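Missing here is one protein chain; the remaining ones are kept as they sit in the complex.
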Amino acid sequence: MTPRSQVPRRSDEGAILILALVFMVSVGMITIGLLSVGNVSLFTTIGLQSQRNVEYGADAALEAAIQSVRYQAPAFPLACQPCDQPCVGSPSTFPPAGKPTFTVNGRSFIVQYCISIPPAYWGRQVSFTACEAANAASCQSTGALIQASVVYSDVKAGCASGATFGCYGAGPWGPGFWGTTLTVLHWNVVAAGA
Amino acid sequence: MPRAPRSDDGDTLIEVMIALLVISVTTAALMTGLATSIGASATHRNLATLDTIVRSYAETIKADVQLQAAPLYQDCAWITTTNVGGIPTAQYNTKSGGVVTTTPLTFTPPAGYSVQLDFLHYWNSTTYSFNGDSSTTCMSAGGDQSGIQLFQITATSPTRSHESLQFVVRVPT
Partner (left out) sequence: MLELLIVLGILPLVIGAIAVVTISSFHNQAITSSRFATSHDAQITAAYFVRDVQSAITVTSQTGVSTCSSDGSSTQLLGLSWTNAQGQAVRVSYGLSIGTNPTFLVRRSCVDSAKPITTNVSVELFNGLSTPTVSNSCGGPTSCAVSGGQTIASVTVNCGDGTTTCANSGPVTTYAAGSSPGIKSIVLFVHEGQSKFQYTLVASPRNQNSAAGATPPGSTGPPLVLLGSGSAVLKCSGSGKGPVTVYGAAAVNSSSPGSIVLNGNDMLQASEVYTQSTAPVSPASAYTGPYVVGPKISDPYAGLPDPSTAGLTTYGSGGLNGPGIYTSIVSVTSTTTMASGTYIFEKGIKISGTTKLTGSGVFIFIGVPNSSAAQNAGFQLIGTAVANLSPMTTDPYAGVLIFEARTNIGTLQIAGLGSTSTYGGAIYAPDATVDTSGNGGVATGSIVSNSMSCGGNGGASIGGPFPQVTFPVAGQSYTTNGSNPGSWAGQNPCSPNQAICGTAVDLSGVVTTIQMSLQSGSKCWDGTLPSGKASFSASCPKYITVSSSGTSWYQAWSQTYLGKGTYTLTIQAIDNAGFSRTTTISFTIS
């Protein structure tokens, strides 16, 4: 039998280093986790800020387009026939070609719109879609940010009916009464409801 | 002949010293990381709060100036600031028939936060841009689409970080 004093003892050398490593790893994991959460949260914040700027920019472009179209006599012939929401065919654009881009919150936007004038309807029904200028090609589909429909009355102020001679916004022959009033029928933020 | 056992003298101290060195360096780094996380959470908290503030302030102004039943909108309006109950408050000023009407755009941010209305610019339908004309040079309504006003607001947190937002109001129907 081997005396106890001669039994080789398991060495404790380096044990504390292992403990130190264990400690380092555990606390480190916690801190890395926190840093990751913070990283993701801050990146999310940047994304949501950008989204907010885009939403209010689209809102601004749409308001400007509504106001711009209000006083314009329709261009003949109408760009789209029939005119539905969203626009089919070739909608008109705000700002029009050749004009500076509409920039708000550092982003550029366009608004596509279609005008419909039913017979004996003394006004215009216009459907608008606002999107980022970079997404103009898909403005009527995936690029749409806000869609709105507006009715403009083109009846002279004080007239009870556009049928009364001299009470309706004229065509190319002379000045008219375009946009006496306007009514926003629908305003849909496209992502809403998703 | 059996080998003499290696001496343990001084091993404990060396190990401990090395371990302590490693732990200390690591701890310092981890403390920095922890402090960064805590700081980031504070920043994130500020940014989230600022986001709610700018959205709410923009919606409040839009409702007051354009959307409510008795909207304030008037072409060529201008902005001034006054103190209401110790809180700097933007005012919407209009002039009609020589009479100036001043209406505060009341909004109360959370404690420690502040808001300001940086500017109000008018739409130029010829140049298709917003300009900083004074109200006296502002274009009149009817035909020149000046029924559009660009607002920029800024919210500031207690730590001096801030968020800005631009939005538009349109002449009501």
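Letters A and B mark the chains in the order given here, with residues in each chain numbered from 1 onward.
Criterion: a residue touches a chain if its C-beta (ideal position, glycine included) is under 8 Å from a C-beta of that chain, and two chains touch if they have at least 3 such contacts.
Model, not experiment: these values are computed from the prediction.
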- Selected from B:D51, B:D118 or B:D133 as touching the chain missing from the view: B:D51
- Write the list of subunit B residues that the hidden chain touches. 9-10, 12-13, 16, 20, 23-24, 27, 30-31, 34, 37-38, 41-42, 44-45, 47-49, 51-52, 55-57, 59-60, 62-63, 67-69, 110, 173
- Message: Could you pull out which residues of subunit A are in touch with the chain that's been left out?
- Response: 23, 27, 30-31, 33-34, 37-38, 41, 44-45, 48, 51-52, 55, 59, 74, 76-78, 81-83, 85-86, 116-123, 127, 129, 144, 147-149, 151-155, 159-165, 167-171, 173, 176, 183-194
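One rule holds in what follows: only the chains that are shown with their structure count from here on.
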- What is the distance, in whole Å, between the centres of subunit A and subunit B, each centre taken as the mean of its C-alpha atoms? 20
- Which of the residues in subunit B come into contact with subunit A in the complex? 11, 15-16, 18-20, 22-23, 26-27, 30, 33-34, 36-37, 40-41, 43-44, 47-48, 51, 54-55, 58, 123, 125, 127-129, 142-143, 145, 147-148, 150, 163, 165-171, 173
- Task: Please name which positions on subunit A make contact with subunit B in the complex.
- Result: 13-17, 19-21, 23-24, 27-28, 31-32, 34-35, 37-39, 41-42, 45, 48-49, 52-53, 56-57, 59-60, 63-64, 66-68, 70-71, 95, 99-100, 102, 104-105, 181-184
